[in-house]
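All protein chains but one are shown at their positions in the complex.
Entry: subunit A
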Amino acid sequence: MLFLDKHRPRALENLDYHDGLSARLKALANSGDFPHLLVYGPSGAGKKTRIVATLRALFGPGVEKIKIDSRIFTTTSNRKLEFNIVASVYHLEITPSDVGNYDRVVVQSLLKEVAQTQQLDLNARQRFKVVVINEADQLSRDAQAALRRTMEKYSPNLRLILIANSTANIIAPIRSRTLLVRVAAPRHDEIVKVLTHVAELEMLESNPGLYRRIAEESGRNLRRALMMFESIYAQNDTITASMPIQPPDYDALIQTIADELLADHTPARILLVRPKLYDLLTHCITATTILKSLTFKLLMKVDDALKAEIVKWGAHYEHRLHVGSKVIFHLEAFVAKVLRILER
């Protein structure tokens, strides 16, 4: 089992940071009057951990007994959709963006079905069921509109917890019906604290200098920090504060691309870089990730005068990735643009 899952806090009291937030969630869970929640924050900040802990505070340990259901939905045009639901007796967890454009059908039929049935277990602590919706910012407008009235009408039987990376793509009517909960990424010293704690539990030799470096390297992403931490301990027998932290494979490859672009500014470089970009794409690294980390890696090494220009084109082509249809065009266009800027 990964450290990540093994040492994941299960109860609100055991969470390591954001004590104020934990206290509020606890207060909400105990008040018997639980609102709809919209939990947002960057990835690796601990959104899911907090939600699972809150559910546990609401319903008791029963929520941890989960099973995976596969359900079939039929669209109006008689297309069959297969959809996976993670469920316990008290809650359901769905990722509607799995079914792309048909998310509205799932949201409408599934939520209504849940909302119209009452909790069977008379001993349950709450009489409502909770539906956790992952990647809520990927929901289509239609699906979000379908949520609006459902949230008000069926509030005796149903509570929603929406999880999103940002509130930007959530329509205003939903935002005004939910309690917004922001989960900020952990600060560096908080990551260090967590790593020290995990090392203690695993009975590993503590090494604060290394932990601080991991924290800085991880970009305030606790999940990434824990993965780095584990891989370092798995690969090496002796641990020193100054030992190299292995970046993930894809990150190393992007670094190579950046270095190659900086070394020489001839058009031949595009040809050299192309197979690497394809390699990244075929390994399911999203184009946004590639472009973003390439931009930031270039920024670290170029003159200050060029930085604004590179960010400008990075942002420009990143937007193109979303509007366009074939990502490789825009990645190569960015590479060509960068070479041009560097040449000047």
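We take it that contacts are C-beta pairs under 8 Å (C-beta built on N, C-alpha and C of every residue); 3 or more make two chains touch, one makes a residue touch a chain; residues count from 1.
Note that in this section contacts and distances are computed from a predicted model.
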item	value
Choices "WD40 repeat-like protein", "Replication factor C subunit 2", "Trafficking protein particle complex subunit 2" or "Histone acetyltransferase" - which one is the UniProt name of the chain not shown	"Replication factor C subunit 2"
Among A:1, A:172 or A:268, the residue in touch with the chain that has been omitted	A:172
Those residues of subunit A which, in the complete complex, touch the missing chain	12-14, 19, 22-24, 26-28, 30-33, 35, 40-42, 45, 76, 108, 112, 120, 122, 127-128, 142, 145-150, 152-153, 155-156, 166-169, 172-173, 175-180, 182-185, 219-220, 288, 291-292, 295, 299, 304, 307-308, 311-312, 314-316, 318-319, 321-323
